[in-house]
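Every protein chain except one is present and positioned as in the full complex.
Right after this comes subunit A.
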Amino acid sequence: MARLRFPLIVAVALFLTGLALTAALKDRHYMLLSLLLLGAALLPVFLRLERRKLESRELVLLAVLSAIAAVSRIPFAALPSVKPVSALVILSAYVFGAEAGFIIGAVAALVSNIYFGQGPWTPWQMFAWGMAGLSAGWLRNSWWMKKRGGMLLFGFLWGFLFGWIMNIWYIISLPEAFSWGLVMTAYASSFYFDLAHALSNVFFLAILAGGWTGVLQRFRRKYGLLQD
């Protein structure tokens, strides 16, 4: 069974791709295709994680940072858009780089949704937080990201970007009605939630920026973690 598993997964993936393409071309039904594309977007980073030689210390480090990001979401469950996850993912990516940031964001989304309920939104959240980490890791050496103001602005922007990515899975169910009007309506209706998320990002980044990155950088140097 274990030997058969890999070909089986490939076969199922090909079959699903075929079905999704048929549905998209024949009925203009894009839901399945969008899910598959998301899966394809998540795949490369996780494949690299599987392939690369990873010290057990680094694996544990990634698990701790994802878990802390996931835990931080629980006390704020009552407030709909206040999610410290984004801030923590951005800060972790700032210290440990793009790839680690993507994995921390995606795993934090998956793990925190055990408490909040898995749903069709889980892969979208994994993607959105993963991308927040990835972009923070890419930009960590730019001069403005090193400034406090630049990082706060980055967090603010990601508050909105996160909401916009999450709106896609909703818009995609109405391919016939797709127009700028619909997009504007969807984005306008989520504006206050996105704004709350953006402001809470700025708030958490402002509190955590100095001390948190300091602790992480010290650990990174002391144990020689994820240095490339």
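By our rule, a contact is a pair of C-beta atoms (placed from the backbone, for glycine too) under 8 Å apart; a residue touches a chain by one contact, two chains touch by 3 or more; residues count from 1.
Everything that follows uses one rule, which is that contacts and distances are computed from a predicted model.
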{"item": "Per UniProt record, name of the chain withheld from view [\"Spermidine/putrescine ABC transporter ATP-binding protein\", \"Energy-coupling factor transport system permease protein\", \"Ferredoxin reductase\" or \"3-phenylpropionate/cinnamic acid dioxygenase subunit beta\"]", "value": "\"Energy-coupling factor transport system permease protein\""}
{"item": "Among A:Leu37, A:Val71, A:Ile168 or A:Leu226, the residue in touch with the chain that has been omitted", "value": "A:Val71"}
{"item": "Contacting the left-out chain in the complete assembly, out of A:Gln118, A:Ser142 or A:Gln227", "value": "A:Gln118"}
{"item": "Residue ranges of subunit A at the interface with the undisplayed chain", "value": "2, 5-6, 9, 16, 19, 22-23, 27-29, 31-32, 35, 46, 49-50, 53-64, 66-68, 70-72, 74, 103, 107-108, 110-111, 114-115, 117-120, 170, 173-174, 176-179, 181-182, 185-186, 207-208, 211-212, 215-216, 219, 223"}
